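Note that one protein chain is taken out, while the other chains of the complex remain in position.
Take a look at subunit A:
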């Protein structure tokens, strides 16, 4: 283990443990990370912030050796590499604690920490040395300040405790850099405190930490230095003295909101869809009510896991609802399946395009016609001519870039695949269209086209419900924004109150700062 440096902030005094220089990584259609350089000193806590898609996960993948950078160098302990392998990353002492926990909850803590690396007893049978294992895990648990023992089953632990097990696991390989990817996003406040204490403990042991979080106040409290990523480039570095909430936000957003489309001029029409006291299986005790008007784009914001997708799936009839009713144009629906929703003009552009949105192996034309086969058939036989006619029309109006409508949909780019998903619903004259993360994994150009399309739809009187985790998108595109927090709608923001800060406050269950009126919602 290295010596603990005297100064906590990196100032070039100590040789950095890790440094990246000029790293670039591009995927087809998007540069995920460009000309990125950073240095991590021993015992330094680096806060890494940025919006979704800013390049944080690409950076993590490069450090983990999962992804090979296009160019640039990675220097570990003074040795320069073009890339790290997964093994090389592990041997260098880089450990990850991911947002999703990777524990086996049918095993106890000790078994999880040393899974596959158990200390063995002497002898030909190679039995696991339980006593030694427990002792080793016990000392690791003490280091992370855990208040549970090594033989506790993981299924009995709280989320924060499980996170501690993950950190113990990370430490068990003699880590020198622990990367925490949004470790607090699912933790309640008191548990978060414990985790921040653990980070301070790691630092005291001379272990470097990269702490990724959307919760800027936590970053303020523990980071020695903050790196801000935006659109794949390093937008700014804040030394300890300059770490400030508003400054981080400014750097994260950086520019004028590109996503803003022509804001609707017309006043929204009558209520197109009304959901009353919907209870989903994920949040059975939290009924949700929501109204969407004709001609408006209603944004639905919230943290991952706040119940947005679950609500959308229920409104589309894919998931059964435990209670509540759905009305369109004031009429109660017998909504028992997606087929019922489609028959009533409620369409969903699902979150997972490749699994739920399209059939990758089908040609474009057959994907577009699939929900509307009765219209493309005579006496139960498919009319290929009618299918192709509709597909051609949609291809030219949406600008789907493909050699022909007979092209296999799976060979298209993400943006064009998404347009195929949209095309199949647009061909059927939607009344209500729900879009779950409609621009995820799509390049900037196609994004703008999809935003415009949503506006055109709204102007034609369609009610649009857009679920999005992209703050810029939520604020730029929506006429109103409903924010969900732990299964409930924590508030609805009108245009005047629409700000990143207010959305964030509602998303974590706090009161927004409203301009004129009393707070509405619950």
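Methods note: a residue touches a chain if its C-beta (ideal position, glycine included) is under 8 Å from a C-beta of that chain, and two chains touch if they have at least 3 such contacts; residues count from 1.
Note that in this section contacts and distances are computed from a predicted model.
Engineer: The chain dropped from view, which UniProt name applies: "Cysteine desulfurase", "ABC transporter permease", "PDR/VanB family oxidoreductase" or "Molybdopterin synthase catalytic subunit"?
Structural biologist: Matching the unshown chain against "Cysteine desulfurase", "ABC transporter permease", "PDR/VanB family oxidoreductase" or "Molybdopterin synthase catalytic subunit" yields "ABC transporter permease".
Engineer: Of the listed residues A:291, A:356, A:392 or A:486, which contacts the missing chain in the full complex?
Structural biologist: Of all options in A:291, A:356, A:392 or A:486, contact with the hidden chain holds for A:356.
Engineer: Identify the residue among A:338, A:456 or A:508 that touches the chain left out of the display.
Structural biologist: A:338
Engineer: Kindly state which of the options A:382, A:406 or A:460 is in contact with the chain not pictured.
Structural biologist: A:382
Engineer: Hey, which of A:321, A:424 or A:480 is the one touching the hidden chain?
Structural biologist: The one listed residue touching the chain not shown is A:424.
Engineer: To test your reading of the contact rule: which positions on subunit A touch the chain that is missing from view?
Structural biologist: Touch with the absent chain occurs at residues 24, 26, 28-29, 31, 70-71, 316, 318, 337-339, 341-343, 348, 350, 355-362, 366, 370-371, 373-374, 377, 380-382, 424.
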